[in-house]
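A single protein chain has been omitted from the complex, and every remaining protein chain is retained in its original position.
Coming up: chain A.
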Amino acid sequence: MNKTVNPKDLTLDDDNGPLYAAHKKVYPQSVSGTFRRIKWSLMAICLGVYYFLPFVRWNRGLGAPSQAVLIDLPNSRFYFFFIELWPQEVYYFTGLLIVAAVALFLMNSVGGRIWCGYLCPQTVWTDLFYAVERLIEGDRRERMKKDKSSDPLKLERISEIVLKHSIWLMIAWWTGGAWVLYFNDAPTLVKELVTFQGPMIAYIWIGILTASTYLLAGYMREQVCTYMCPWPRIQAALTDEWALNVTYRYDRGEKRTSVKKAAELRALGEQVGDCVDCYQCVAVCRTGIDIRNGPQMECIQCGLCIDACDNVMTKIGRPKRLIGYDNDINIHRRQEGKAPIYRIVRARTIVYSAIIAAIGGFMVYTLATRSLLDVNVLHDRNPVAVKLSDGSIRNAYTVRLLNKSGYDRAIAIDVEGPANPTMHVVGVDSVTPDRPIIVIPRDSTSELRLLVTAPAENNPEKSIPVRFHVMDIGLGVAASATDNFVAP
């Protein structure tokens, strides 16, 4: 027969526990110290950039958008300060993504999940939401007390809750609002949105991002990191023994005992640890773990437990950094009485840095040397060739000229391949019969139908390669494309 026990009294063995545990609300305590200050500064930078970047202006001349960072979907242009990218240059984004991924690897091999702890949007916004919560409802103990309170319907409590959620929603709404500003001229869009003249899609996106920010930063919080985010799993495969993770230095922490007892035991010359079991590291933890149990998947390496522990160590007159960025190798070395060694430069970090430098360098190089004039040619497939009444052969091509520069360009087209060719661009009266000149407006493409006719004599019976040269007749900038000239 089964014993009848209260499920609440049951403790699950950590190793055999389920992959999913019922949610326990985490009440992180406020803390001050080095890492908290770093986090505040990074939060200010990240949010400042995110919220205000759309309002930065950049003069690109008349008619062109004057927003520094703009994703202009209707016109298929991406503007980033002095860089203007076209859809066919989407590989720059691929490069950027690769660099970002390798940069994550590099961060991981140097300092573990520092991305998670300091820069991840989930962390940044959750931290902001915690700050609001603390400001209104008080610190850890007060919040726990209020949540347990049997009388949640007191006016004061209700007004607190309403206020908290209103501020959360306002932050979330601003987050969604800033997002859409990257896709349209920010000041104009703000005016339109306020007067309810904005495009429906903008309101929809604001709604989606308001909801996701509110839910993810207000409710899901650390659960995003433990259950939804793949990064904790991936980073386990990327980390190595030299990576600096937030580590409890058990070599000087154990055995744990009270301050008073520790002093007594030390006086007797016995070995005791610095940890006084004050649980401050647990109280401040965003993911509700005990760092003293060793490296854990839930740990986002934010370093707040280091601050909390340092504060306690200072108070009890022990050296700081009982918890610190360290690795197991050094703990073992200290236990053996050797000096710890730190290896930031090692094969892994060199390779990652080299990859970043190579791809980044290549991107900068191609960006700096890319042509602002381009030509694409597509041969007519049906019919591939036409025989004219005098027996000469004509091939038709669709030619796309791309003028990525900020000014109109007069482009001359030359063809090389068939003997004695004549060219005609549909809709254009050529001054010279074999060299049409077309004006391409700035920052645009023109699709032309180009007919190349060659007398049958001297031209081969089969396909021959043909090369189209296009040249800006004013500046001499040139580009070319190859195709084939086919006989019927």
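Criterion: a contact is a pair of C-beta atoms (placed from the backbone, for glycine too) under 8 Å apart; a residue touches a chain by one contact, two chains touch by 3 or more; residues count from 1.
The definition used in the following text is that contacts and distances are computed from a predicted model.
Asks: One chain of this complex is not shown here; going by its UniProt record, which of these names is it: "FAD/NAD(P)-binding protein", "Flagellar basal-body rod protein FlgC", "Cbb3-type cytochrome c oxidase subunit" or "Pyruvate dehydrogenase E1 component subunit alpha"?
Replies: In UniProt, the chain excluded from the picture bears the name "Cbb3-type cytochrome c oxidase subunit".
Asks: In the whole complex, not just what's shown, which of A:Lys148, A:Arg233, A:Arg381 or A:Lys462 touches the removed chain?
Replies: Here the residue in touch with the unshown chain is A:Arg381.
Asks: Considering the whole complex, which of A:Arg143, A:Arg394 or A:Arg409 touches the chain not shown?
Replies: Among A:Arg143, A:Arg394 or A:Arg409, only A:Arg394 touches the chain that is not shown.
Asks: Which of these touches the unseen chain: A:Pro74, A:Gly427 or A:Gly476?
Replies: Touches the omitted chain: A:Gly427.
Asks: Looking beyond the chains shown, say which of A:Arg435, A:Arg449 or A:His469 touches the absent one.
Replies: A:Arg449
Asks: Since one chain has been left out of the picture, which residues of chain A touch it in the full complex?
Replies: These residues touch the chain not displayed: 2-5, 7, 10, 12, 380-383, 386-391, 394, 396, 424, 426-427, 446-447, 449, 451.
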